[in-house]
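Encoded as structure tokens, here's the structure I'll be asking about.
Only a single protein chain was left out; the remaining protein chains are all shown in position.
And now, chain A:
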């Protein structure tokens, strides 16, 4: 009878607020210099990294020190004129993950016209498979993450009609599991990250009827551990990025109140690096922009004052989603 719960122990002296100035400095310093080791070695995820950093800044009511024009100029150079897709950085190959991130940034800055949006639409359209699923790029890896990327990108561009939405929905529905969760492909284990992708996908396609609301919300709220943090699957350690994936899904399902918000806030606060700024996956680990944006976005869903309101489906500032008149579906 000795099942131990995997969890972390929080220290007693946690800063109970968001250290905005530190985080803004952290993000701005991070994205400055190709000769900086951490930054230079991660060029293969650059555009997504920019999306994390720029969204984090926006949620903190700040703007990039380098200037928005430079960002837009860089994205333009990452579009492949042939396929229309966008790559992680100049010289690398186009991929749906970075295509979405680029479109999210440009939508946030009201600069969608800076790129060839018809090219992007053509690219996404070309990645849909006969079974409705989406490949990540021309080499054919299939994953429900890519289904979500596809509909998010196309809805931001108001071009949902170029794909077979019904088949796309069928594929995502075929990835639903007995526990109400979703995996990356049919029969794949439920995982909070992929649940967010599939629930987000269904909220954009207005097909949340496919979700088993009560069962899934229960599975999701059981992700909360005694430390207050959320894990991504049963018997795993808590992690700040899961705060976002679990919480956004619960919000879309209208069950945000099923977890202990105060305990989760405390866990997220504890993941701040009080010296360098930024959030880490767990207390005491190295901070990075990825966990910083998801920590902030989760706090936004929990109603933390002075963080911009975030949209649970798009992980973008709510005011941008309102401006684009996008209305993803939510359950009550």
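The criterion applied here is as follows: a residue touches a chain if its C-beta (ideal position, glycine included) is under 8 Å from a C-beta of that chain, and two chains touch if they have at least 3 such contacts; residues count from 1.
By our rule, contacts and distances are computed from a predicted model.
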item	value
Omitted chain (choose from "Geranylgeranyl transferase type-2 subunit alpha", "Methyltransferase small domain-containing protein", "Exosome complex component RRP41 homolog" or "Cytochrome P450 27C1") - UniProt protein name	"Geranylgeranyl transferase type-2 subunit alpha"
Residue of A:21, A:69, A:141 or A:322 touching the missing chain in the full complex	A:141
Given A:173, A:208 or A:263, the one touching the chain that is not displayed	A:263
Touch list for chain A against the chain that is not drawn	1-3, 34-35, 37, 40-41, 43-45, 87-88, 91-93, 95, 137, 139-141, 143, 177-179, 183-185, 187-191, 215, 217-219, 221-222, 224, 226, 233-236, 239, 255, 257-260, 263, 273, 280-282, 284-286, 288, 290-291
